[in-house]
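Note that this complex is displayed minus one protein chain, with the remaining chains in position.
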Amino acid sequence: MLEVTDLHKHFPIGKKGLLGKPAKWLHAVDGVSFSLEKGETLGLVGESGCGKSTTARTMIGLYPPTSGSVKFEGEEISHLSRSERAPFRRRIQMIFQDPYASLDPRQTVASILAEPLKIHRLAKPRERKLRAMQLLDAVGLNPRHIHRFPHEFSGGQRQRIGVARALALEPDLIICDEPVSALDVSIQAQVVNLLEELQERFGLSYLFIAHDLAVVRHICDRVAVMYLGKIVEIATRDELFENPQHPYTKALMSAVPHPDPKIERTRERIVLEGDVPSPLEPPTGCRFHPRCVERHKVEGDRCSTVEPQLGERSACHLSLD
Amino acid sequence: MSKSNETGASESRWALSPEDLKRLSKEAKAYKGESLWSDAWRRLRRNRTAFLALLFLAAFGGISLIAPFLPIPSPIALSLRDDAAPPQWFWEEPLALPKPPAPGTGMTQSKANLWNDGWRHRTMLTVAAQDEASAEAAKARIEEVAGRSAALEIRDAEDAPEGEAPKLAYVSVPHLRSDAPDVIATETDFRGNATVWRYDAAAVDSSEPDLEEEGSAEENTAEDGPTEDSSVTAEPDWRVVCSLELKDRNGSPFDPDQVTTWSVDQRTRKVELFLTRKDAVEGLGSWIVRFKLKEAFESSAVTLRLNGQLLEGSLPMIDSTPVDAQIVEAQLFKGVEHDDLGRRLKRSFESSPIAGAAFVGARHESGYWPFKGIVGKFDDLLLAARIKVFGLWQTGNWMGTDSQGRDLMSRIVWGSRTSIIVELIASLCSLLIGVLYGAFSGLMGGRIDNFMMRVVDVLYSIPFIFVVIFLITLIGDYRTLLEDKLGLDREKVFYIVIGAIYWLTMARVVRGQVLSLKNTEFIEAARVIGASTSRILLTHIVPNVLSIVIVYLTLTIPAVMLFEAFLSFLGLGIEPPKVSWGLLAVDGTQAINPIKIYWWLVVFPSLAMGTTLLALNVLGDGLRDALDPKLRGKS
Partner (left out) sequence: MSNPILDVQNLRVRFETHHGVVRAVDGVSFQLHEGETLGLVGESGSGKSVTNLALMGLVPQPPGVVEADKMSFEGRDLLSLSDRELRSVRGNDISMIFQDPMTSLNPLLTIGRQLTEVLEVHKKVTRREARQICADGLDDVGIPLPKKRLDQYPHELSGGMRQRVMIAMGLLCKPKVLLADEPTTALDVTIQAQILELMKRLQETHGTAIILVTHDLGVVAGMSDRVNVMYAGKLVETADAGPLFEQPRHPYTKGLLASVPRLTGDPNAELDSIPGSPPDLAALPPGCSFAPRCGLKTDQCTTHTPTLEELPTRATSRSSACFENARLTDTLIADTLDYGDRPQGGSFA
């Protein structure tokens, strides 16, 4: 349904003159390719600054891509103008991370939910409110609260409103940009369950962006792990969690604390050295090599000179060999 | 009813049936949320000082808005005092406003009897005089002809040839209350001697032939007071003076308490009686109106009113046959019609010239002309309402008068109007230009933003005080040209300058806000659902920057007020005879001298200005707290 090929997004950094080129380019997304089937949930996991949100925003057209293509049902959508994009907007929607920032504080829930319908002229003015109530009901909120304002809801309820807004246009694909990471644990579970329920009911596909592997494991069918603007590993959920290939994936999984003291205190843990390098000057060769604990397993200096390409599953010289 | 244009399949996705929705949408009305605006308003009301400041400002604004309605003296009506008068307490008899002459007592010449209505008009008569003595003589002649005191001001003639008529004497003849055209002056004496007059323009024209004769009659009667019946013939017929004699059925005088008032309308030839009681009609025997007109009143045109309501079918009760002429007393009222005054003076100067003085012309000066054109008709309505409600009563000089005898309190009230207009212009420019410009610039970003902000920078760098000085000087030199061709007078230039300056900072403030807003997720969300830039600007960005805008506005208004006062103080802003707080400050500074302390000229304007500025700042502070969503729910 969705196919992303070699997507690049570079941001100019620093001052540029009238005609001069910017001093530096931030390679936020640097050659990302993946595809998404109908009804599937693809997880996009990575640490902050790895480019997962930029990928999503570029795909949906919030940023123009530097290069690469985004195809939706075979049609190229990445270079469309705003008006040309309209039919695709209806079919690809987005849920945002921060439930406190993603709803206009001055609008009632009714107008927030009716706005997409208004823009796409999907319903008559009278029906918009009724549709908004349907949506509220669908996301498990009291439809009577349609005239309330976002600040009168709790964080979890606001996130539900955000989900309802994405649903308003009855899309096929919803890009979820860390939809639960700003929520409390007990609420997080509610929203995850809601997303799963809606997927079944409306036949949705999700691109689920998260930094929390445990959440991804619960909701996703396939998982792509990103590091510094590149996908380092992509696999079905079971394969990935049972047998992670890329050293980064292993480290990432090992770093997730487990809510059980018996396991947490006995398990062996891979603690990575150092920080994520700046995407302004990504390391040569394999981008992960300065922090990699398995680097010594690769002969010579291939890790620091040759950039491993994403094969069937993982972008690591070890697994490629 | 929900009639979806979606397919049946998608309809079934939704859990709620149309009936449910109908019911729920009714119930939803009970769950109205509280918007951030109403929340802010609630918190502002709880902030006692800020709310008091808001009330104070609202009251102040309201007062200045309805200034023409208030029974305060005219802010520009000069009295003939030569010194500023201290405040009078309101229970004291107003000095500048002696009681109106009782009907029939005529005019006296004394200053104390000068009844300067203030909120009406005066006639300015210009006389070219050789010296002060001749000017005084001319003034005496004018007073004689007009039948009332006049004020004299001598100035050097600007374009007079060397040695010839170096002086111009300006003699202002105030209108009397009774001169007020179109107004029924209501007298309290209804005991058969009520006097009612109305100015009728048509009648003036028709009376033209009588003027020669009338001129001499005027001079004769000026000092005699009211004319008796005998002189009625000499009375100009356009000055309708009539009296009404009412008798009961027995022929004895009708009980005066039964009649509230009556009116004679010359134009429609109708007489109206306003009765106090319905049964008074039965006792009414006859009426007679004595008048001198080319056409007589028709008896059938008499209507009777009770409390303003027309009494139907009561007309036959009235016998309109004129009774004995002797018992009818016509009261002559000698008014001064100012166009006519000019003519009469001209004639008077021609027939008996004064040495060294030549009559130049008469000019009618409307009491409120400076303020017309700003609110225009609205002011006229308020004036009419004022006459209805307060009649001719007006307050004394509760805050004293300035050196020209103008009432300080009304000057402060009228001056606040100028301040409010200036603030309105600045706020409107800030809101319309500043907010949209800044929001658009911030939202577009990139080169457009860069260019738009450089424009603001350039405008910022212009020293506006110098621009104002330059423009004002230009207008001084090419005044007629600019006013005729561009309709640009000094005041408009002043407003344009204010408007040009005060949107700049707003544009910057708004742009900064928009820059931080535009990367928030709800703006991105709006883009994702396909909202256009203008839609995002108007429905998402502007409402969200509005709270900052409001706070910023309340804090800039004091600056605008001070700017206006400053320019007026320099003589670059509002021109006399209009009033502004800056001009009052000028008066105040001139009043500070070691010989006599005119404290009221300093204290009252500064009190007004100080409290307003304080209130605005307190309000701005309170608004900032109330509109800050971070402080929601906190003290």
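Before moving on, here are some points about what is shown:
The first chain written gets the first letter, and so on, giving A and B; residue counts start at 1 in each chain.
The rule we apply is simple: a contact is a pair of C-beta atoms (placed from the backbone, for glycine too) under 8 Å apart; a residue touches a chain by one contact, two chains touch by 3 or more.
Given the structure is predicted, the values throughout are model-derived calculations rather than measurements.
Checked against the hidden chain, the listed residues A:Gln190, A:Ser304 or A:Ser319 yield one contact partner: A:Gln190. Of A:Arg106, A:His145, A:Arg165 or A:Arg217, it is A:Arg217 that touches the chain left out of the display. If you put the missing chain back, the residues of chain A touching it would be 47-48, 154-157, 184-190, 192-193, 196, 211-215, 217-218, 237-238, 241, 251-266, 269, 271-272, 275-276.
Operating definition for what follows: only the chains that are shown with their structure count from here on.
Rounded to whole angstrom units, the spacing between the C-alpha centres of chain A and chain B is 66.
Remark: chain B residues 2-6, 10, 13-16, 18, 21, 24-25, 27-37, 520-522, 524-532, 535, 539-540, 543-544, 629, 632 touch chain A in the complex. Residues of chain A touching chain B in their complex: 57, 60-62, 82, 85-86, 89-90, 93-94, 96-98, 101-109, 115-116, 119-120, 122-124, 127, 129-131, 133-134, 137-138, 142-149, 151-152, 162, 165, 168-170, 201-202.
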